[in-house]
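Heads up, the thing below is written out as structure tokens.
With one protein chain withheld, the remaining protein chains of the complex are depicted in position.
Here is subunit A:
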Amino acid sequence: MSHFDIERPIVKLPEQQPEQQIPDEELVWTDEEQERIEERKAKYPDPKSAIMDLLWMAQEKYDYLPPEAIRLCADTLDMDYARAYGVATFYTQYYKEEKGKFVLDVCTCFSCQMMGGYDILHYLEEKLGIHKGETTDDGLFTVEEVECLGCCGSAPMMQVTNGPYVHNLTKDKVDALLDDLKDGNMPPFVSVTLPQDEDEMGGNRRSDVEATETYQTPPRSEAVK
């Protein structure tokens, strides 16, 4: 029997009358943000098309998107709340509920499945004492299982809080990553060098990036027999 535990689809209904999380006085854009909003609105023939940008900005500002944050975006663009809410709930990267300070999105899809994605996911779950989808009690880590992140050559891999990718994961690397994150250090941007570049030009072709890795021979998954 295989060891992974994909959930049956369940539809969770949102809280109908959630308590407001962000006080009214914080529900305003700063001048800089306002400027950025105008800039983005001007890029589209219909300013409402900038809703995805605004949701991103709100998420950066408030860490997640409670209904009042979505309403702020909708009001800014003069669009219906229902439409903005519809957009926010369609895309998985918008956090509709509060998550840990660091969200560890482990890819277990396709190539990563075969190269140990589930080993990494299960290791994290065990180490942090939570299941995927849950947050540690100290509010530091949320672990999630995600679909292909477009980095299958350096599988298994993960993304930290919609930001940097961490490639060629091993248990040691996960340990080091967690220690770094506890110290408040996000992993750096890593350039994965092309095999042909290694043969023809010694690997890293970018002088502006220090952290590089090569595509490596991945481990075979232990979780998939």
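Keep this in mind: a residue touches a chain if its C-beta (ideal position, glycine included) is under 8 Å from a C-beta of that chain, and two chains touch if they have at least 3 such contacts; residues count from 1.
By our rule, contacts and distances are computed from a predicted model.
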item	value
Undepicted complex member, UniProt protein name, chosen from "Phenylacetate-CoA oxygenase subunit PaaI", "ABC transporter ATP-binding protein", "NADH-quinone oxidoreductase subunit F" or "FtsX-like permease family protein"	"NADH-quinone oxidoreductase subunit F"
Subunit A residues touching the omitted chain (full complex)	1-2, 4, 6, 8-9, 43-46, 48-53, 55-56, 83, 86-87, 90-94, 108-111, 113-115, 147-155, 159, 162-165, 189, 191, 194-197, 200-201, 205-208, 214-218, 220, 224-225
